[in-house]
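For this depiction, one protein chain was excluded, whereas all remaining protein chains were kept in their positions.
Coming up: chain A.
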Amino acid sequence: MRRIQIEGQGDFDEWRNAARALLAQGVWPDDVAWLSAWEDPGLFGEGEVPVMPEDGARITVPRSFAEAAEAAICHSDENRFPLLYRLLWRLQSSRGLMQDRADRDVAELSRFVKSVRRDSHKMKAFVRFKELDTGMNGRRRFAAWFEPDHFIVARTAPFFARRFADMDWLIATPKGTASWDGQNLAIDPTPASKLRHTDEADELWRIYFSNIFNPARLKVKAMQAEMPKKYWKNLPEAQLIPQLIAGAEERVRAMAAAQPTLPPVFHERLQAEWEEEKSRTLVTPADAGAALAQEISACRRCPLHGPATQAVCGEGPLDAEIMLIGEQPGDREDLAGRPFIGPAGQVLDEGLSQAGLARDRLYLTNAVKHFKYEPRGKRRLHKRPDAGEVRHCRWWLEKEFELIRPKIVVALGGTAYQALTGETKPMEEIRSMPIPVDEGRMLFVTVHPAYILRIPEPDKQARERQRFHEDLQAVVRLHAAQAA
């Protein structure tokens, strides 16, 4: 049996050097006894500090083990030393061991790591600085007393240096002290004795603590699970907890028993102002287009308005000669309240500029004015509007026709065609040719730009894009022919 001497205050290098030497010497885990000077000072000097042999081979471990071991070594359970050495030993022959988190040793290691991380987290949470004074150099000075379960002071102190850089501070604990002066972070492993400073700000903090508490939702167990009683003695707010709990029920009873009161005087005045405001905000729309947009925004003709952000109305000059009709707004359009600004809108814009059509001379709208979708996690899946929804929304499309009186109507996709004619037909039967409709108006059908985006094969997508551009060029020729 080898008796190995170790300080055992969370110093990873100390343990690592010993373990590497033992492993290089081929010492079995069962043949090592670890003597920690911290746990049993009587044993100090009883054991050896193993030395790395000259010809010791390089030892490698998975990174996950190194990280876990660095944390676990801070644990106060003396079993951490043999456990870590056993794992180091086993890792030499089974490299995938760390992936098997159900393994006894790996599970035990993760229990240690979890406990150390939690302790470190609680230190970040529950250290309470008290202001002492201002130093000669003008820096404010603070001190705190904290009682950790494990040897986490060195591990956790850099957090405080990153956070409280512009003040001098000191955190004293029974397992050592950390201090910061703006330049250096000093760690002293000597056990400190309890600090007893006071700070006037604690009173304001207690006022906050007692008033942010809602007596109608008493959940003492939930509080204690996260803020165990062992921490209370060093938390200035915790002394209030018993009285807050004791008084909660009475406060709730009093709220329920209180008679309704008359509103304060200013309430009546404010209500009168709201009424006035309501009549004032009924702005008269600037033109017939704005008037229609206002009507569409308030549409409740079908249930689609419920989940949507807003109705997306048509956009463009009221004297536009060409009107483009899509299916329905998509995700981006629904958010921004404008038609054809998402990915499909970009495909359309590209086609328009290829064909030499200025977007601001066109009237762009959709067969259905609200976005129909299905929530799927963090995204919205587009859902095709059904015949009934298209029919309901035709009401608005007709109003847009009356207003714009376009000479050419371009239906982008089957839904737009269906909205205009009430029929569904295969795209290839109706696409790319002018179809005369009433009042000398021409209908021209092509695909919806979103269809192009959904084609997975790159060359097929390129071909369809080309065809779409050609269709828009045909619209330009049709428009020129009409003018002539």
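Methods note: a residue touches a chain if its C-beta (ideal position, glycine included) is under 8 Å from a C-beta of that chain, and two chains touch if they have at least 3 such contacts; residues count from 1.
The rule is simple: contacts and distances are computed from a predicted model.
Matching "NADH-quinone oxidoreductase subunit H", "Putative DNA modification/repair radical SAM protein", "Calcineurin-like phosphoesterase" or "ABC transporter substrate-binding protein" against the UniProt entry of the left-out chain gives the name "Putative DNA modification/repair radical SAM protein".
The residue touching the chain not shown here, chosen from A:Val61, A:Ile245, A:Ile435 or A:Val476, is A:Ile245. Considering the full assembly, A:Met227 is the residue among A:Met52, A:Met227 or A:Ile455 that touches the omitted chain. Residue in contact with the omitted chain (choice from A:Arg58, A:Arg162 or A:Arg280): A:Arg162. Note on the undisplayed chain: of the listed residues A:Ala57, A:Met136, A:Ala256 or A:Ala286, the one touching it is A:Ala256.
Among the residues A:Arg63, A:Arg217 or A:Arg280, only A:Arg217 touches the chain that is left out of the figure. Even with one chain removed from view, chain A keeps its contact list with that chain: residues 96-97, 99-104, 107, 121, 124-131, 140, 142, 144, 158-159, 161-167, 199, 201-205, 207-223, 226-227, 235, 237, 241, 244-245, 248, 252, 255-256, 258, 260-264, 266-267, 270-271, 273-274, 297, 306-307, 309-310, 332, 334-337, 373, 375-380.
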